[in-house]
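As you look at this complex, bear in mind that one protein chain is not there, while each of the others sits in place.
Chains here go by letter, A, B and C, matching the order in which they are written, and residues are numbered from 1 within each.
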Amino acid sequence: MTVLEQPGSSRHGSTATGDRPAPPPAWRPRVDPAPLLPDEEPYRVLGTDAAAKVDSALLKQLHAQLVRGRRYNTQATALTRQGRLAVYPSSTGQEACEVAAALVLEDRDWLFPSYRDTLAAVARGLDPVQALTLLRGDWHTGYDPHEHRVAPLCTPLATQLPHAVGLAHAARLKGDDVVALAMVGDGGTSEGDFHEALNFAAVWQAPVVFLVQNNGFAISVPLAKQTAAPSLAHKAVGYGMPGRLVDGNDAPALHEVLGEAVERARRGGGPTLVEAVTYRMEAHTNADDATRYRSDAEVEEWRGHDPIALVERELAARDLLTPAYVSATKEAAEEMAGALRERMNADPALDPMDLFAHVYAAPTGQLREQSDLLRAEIAAEGEQ
Amino acid sequence: MTVLEQPGSSRHGSTATGDRPAPPPAWRPRVDPAPLLPDEEPYRVLGTDAAAKVDSALLKQLHAQLVRGRRYNTQATALTRQGRLAVYPSSTGQEACEVAAALVLEDRDWLFPSYRDTLAAVARGLDPVQALTLLRGDWHTGYDPHEHRVAPLCTPLATQLPHAVGLAHAARLKGDDVVALAMVGDGGTSEGDFHEALNFAAVWQAPVVFLVQNNGFAISVPLAKQTAAPSLAHKAVGYGMPGRLVDGNDAPALHEVLGEAVERARRGGGPTLVEAVTYRMEAHTNADDATRYRSDAEVEEWRGHDPIALVERELAARDLLTPAYVSATKEAAEEMAGALRERMNADPALDPMDLFAHVYAAPTGQLREQSDLLRAEIAAEGEQ
Amino acid sequence: MSTAVAAGGTTATGRKPATMAQALTRALRDAMAEDPTVHVMGEDVGRLGGVFRITDGLAAEFGEDRCSDTPLAEAGILGTAVGMAMYGLRPVVEMQFDAFAYPAFEQLVSHVARMRNRTRGTMPMPLTIRIPYGGGIGGVEHHSDSSEAYYMATPGLQVFAPATVADAYGMLRAAIASDDPVVFLEPKRLYWSKADWSPEDPAPVAPIGRAEIRRPGTSATLITYGPSLPVCLEAAEAAREEGWDLEVLDLRSLVPFDDETVCASVRRTGRAVVVHESAGFGGPGGEIAARITERCFHHLEAPVLRVAGFDIPYPPPMLERHHLPGVDRVLDAVARLQWESDWTEGGSGGGPEGSA
Partner (left out) sequence: MSTAVAAGGTTATGRKPATMAQALTRALRDAMAEDPTVHVMGEDVGRLGGVFRITDGLAAEFGEDRCSDTPLAEAGILGTAVGMAMYGLRPVVEMQFDAFAYPAFEQLVSHVARMRNRTRGTMPMPLTIRIPYGGGIGGVEHHSDSSEAYYMATPGLQVFAPATVADAYGMLRAAIASDDPVVFLEPKRLYWSKADWSPEDPAPVAPIGRAEIRRPGTSATLITYGPSLPVCLEAAEAAREEGWDLEVLDLRSLVPFDDETVCASVRRTGRAVVVHESAGFGGPGGEIAARITERCFHHLEAPVLRVAGFDIPYPPPMLERHHLPGVDRVLDAVARLQWESDWTEGGSGGGPEGSA
């Protein structure tokens, strides 16, 4: 007996010679891939016809935040030189991404920053000193994440992405109108957690926006050694979500694209992957030597595409970059920096017994023993 | 001073009102995504005009292997009922994928099967008893992987994919003309290892072919809960490699698509992701109850698209499905099954001291102590 | 302790005995019914009810949002569960088998275990991670690992390993109710063990962090947990014939660890053997033996011995019986204790009752 003669085998046609077999049963979900693919070029607003449509108030808000953000970055870097911060990964050059990510969110939404994104957290309203706790080294997360809905700054790359998905999913299950925006670098997209997070988000249609800041490098490793894809935004179609490519130094463009993604998520339209093409102007951190792996010429080329300059051109074109405006903006930024410097110059209050707090809701027996030991040691030190 | 006034900021245009800023420097690699995207419908040969172009000898070879493969599957399942196999994950219904994967490879190439792919290993020439060692339970990998260039059957899902990439990369570095073909299920594509393997392969342009057997289920979980993508093949563009969608029950179509992918890899063209749309006709394993999660009607619909029946229709159309041919093919398959049954009915030779062999090249002190202990225990057992 | 009964029989109370698997299912059900923030998630936990059927019926009763099949990605499962916990839910995650929890290791160690500490208590992780673990069921490779050493060595995690039907229910309820993460190790080969236990009237169990004396004795203490408890009880019965009266102690939770009960027992008996299935080297037994020795040195008449799995990758089904610590291996260790005690200078030399 051939298989053809088996019962059921001829369901889709007789066994007669020349008969065409049926195609595979159409049991697969069908999604049109076309709308999920990103454009070939990063979306831009500034320097294009779209610029005219940007509200001046928004432009000024973005500008003020960018100037403040840049100042925050230079101040934090200065604090590393003064030994007040253990380390600082600067987002200079990437301020547009940091600021736009913060501004598109509602109060009830959640931000999931990576270790480089203290500025986004600060732009969302977090106290800069609290945001810098991790990098100063007096504790890990320096703030109550619930207060401003900012998840802990995340050092293990891409591991915060599934957290964002889970939180957004939980909020949706509860019927809460909450969107999560999660930030990751180009290097972080190579981690398995990136893949798993995007897949869960798409399957669950969770209200999450993934913002990849593609700044060209993962420490010393250039994008070409990180991926062979046409763009990182092209990964989206493989999860069944839209991928958007945007100029990461163009604050209004980011604001628009991220804003749309957030709205889409809020409406129940599911997650979006946004790739922002930008550049890290400083070394990876103050401890890094960027001249080992990239040319000054490349850095200079990007200096010509500075996110603040881009907005200032448009402000100038609208005659809004008045000396009074400029000095007021600058002053506000200086004030923030001065206050930050001053507060960071004070030694943080430290209690070594904190080591044993919050390991568990209630300390185990052995933790009680160990905290007694440390207390005795410290008392003995004091006596000496 | 505004940023616009800083040195370098006007590199791409003056600060004059109305001037357009330059687009971001074109430092990103450019890859055309279009050729990487899969077709909307799975590629088919049988039942289409392309069928006529298939060589009759190949058709007969595929058919003989499919019949043999089906018989192997039914025999192995029977062995579980007789207590001769601990467990068997059947590939009934998926034989075209298993067989095509084996046949497109040269002798020097490597196959990386998952736990369901003993048939592919057998079709490649591995002794079926050795291939079943893992599932019988007398050892883990029952063969020397180097002998037939078949990597160990892999149980932790998707973890063998980076191995395939590494091996192919190593061969290329050595200047050897070797291709690796790695098999994974639809469920396995959700694992981080899938993502990382494809990314490494694309970045390294390693000669690897990834074959996803999308059989609609990961145990009980249907594809719609696994992914929201238009197809699994659409994931390829996100890595910068071509994605191909093929009817996984159409053996000549698979042979063609996989063959092209292998040739592309061999020529230095890099990796390919192939999604074969197929169906698991049996339960996940003999221990599973598939009626809990899918309908008989769905199974019946797929029975009408049986991979053997598809080939037989074409053979019949060519007047090649003669009674003599049919009985010879069947006889060969029965012979294989009979020999397998007979050999599996013998108890495997077991040496408990093997537990300590091959943990390290040379046993550590504690392993020597422990093997002495076991030896003494076994001796004492013997005396009782 | 639940009374063990023969399969199919009825018990002293005249009730149909329950399996550990049934008790676990019931614990999940009751927790979900009582607390709407409890969510069960994992591979195949929905319609199929899990490969061991522990989540059977939950999706039907509570809906797929409360008991949901996830994509096949363990890091993703645990990682999204972390996010759900951040939003106030109490996720109960199922890992399908011991070795398939390893992809989630980074999420477990770097986030689950530390989140409360990192955030000064503002972001607790009330997560339960259920892991069917250990061997003895004829599983092929990667299906029989005893991975508790990894979890014990990770501050911030609690590690529970029930050994009885009543504890399976009571401890799983406690795990889900705990505001700290629990790695909940379910001994696979005890899933079908039975006891006189009723879901309508679940016996209260000892609080978490308390070891239980499952069999009182005076000659020596067998210290164990999870799948090795029945082995130790059987060994204690067998030892009786040789004149030893062994105490059997079920740790129940490895973290928190009950130094008090353990040390009280060892101080009484003067001798101890730690028994577990996990590999000996670097396994839980080292910690346990070291703690006991630190705390009870002057009461010990012999070194604390360990009976454990060999220091090898878990063997294939046909060889696993040689690997698993069985009654004979426990009795041999007990005999060695005796030999060591005789050796003790100034030791009481107190061997088994009625020996010599």
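Definition applied: contacts are C-beta pairs under 8 Å (C-beta built on N, C-alpha and C of every residue); 3 or more make two chains touch, one makes a residue touch a chain.
All values derive from a computational prediction rather than experimental measurement.
Seen in the complete assembly, the chain not on display touches A, B, C. The residue touching the chain not shown here, chosen from C:A81, C:M123, C:I208 or C:A279, is C:A279. Checked against the hidden chain, the listed residues A:V87, A:V299, A:A317 or A:A332 yield one contact partner: A:V87. Considering the whole complex, the residue from B:V67, B:L167 or B:V274 that touches the absent chain is B:L167. Among the residues C:P71, C:P91, C:G139 or C:G156, only C:G156 touches the chain that is left out of the figure. In the full complex, chain B touches the hidden chain at residues 139-141, 144-146, 151-152, 156, 159, 161-171, 173-174, 180, 192-193, 195-197, 199-200, 203, 354, 357-361, 364-366. On the side of chain A, touch with the chain left out of the figure occurs at residues 86-87, 134-140, 155-157, 187-188, 190-193, 218-221, 225-227, 292-293, 348, 350, 352, 354-356, 359, 364, 366-367, 370, 374, 377-378. Taking the complete complex into account, residues 75, 99, 102-103, 105-106, 109-110, 113-114, 117-118, 141-142, 149-150, 152-156, 255, 257, 278-279, 281-291, 293-294, 297-298, 300, 302-306, 310-313, 340, 343-346 of chain C touch the chain not shown.
Here, only the chains that are shown with their structure count from here on.
As a whole-number value, the distance joining the C-alpha centres of chain A and chain C reads 40 Å.
Mean C-alpha position of chain A lies 36 Å from that of chain B.
Contact of a single residue of chain A with at least two other chains is seen at positions 192-193, 195-196, 199, 203. Multi-chain contact residues of chain C (touching two or more other chains): 70-71, 73, 75-76, 103.
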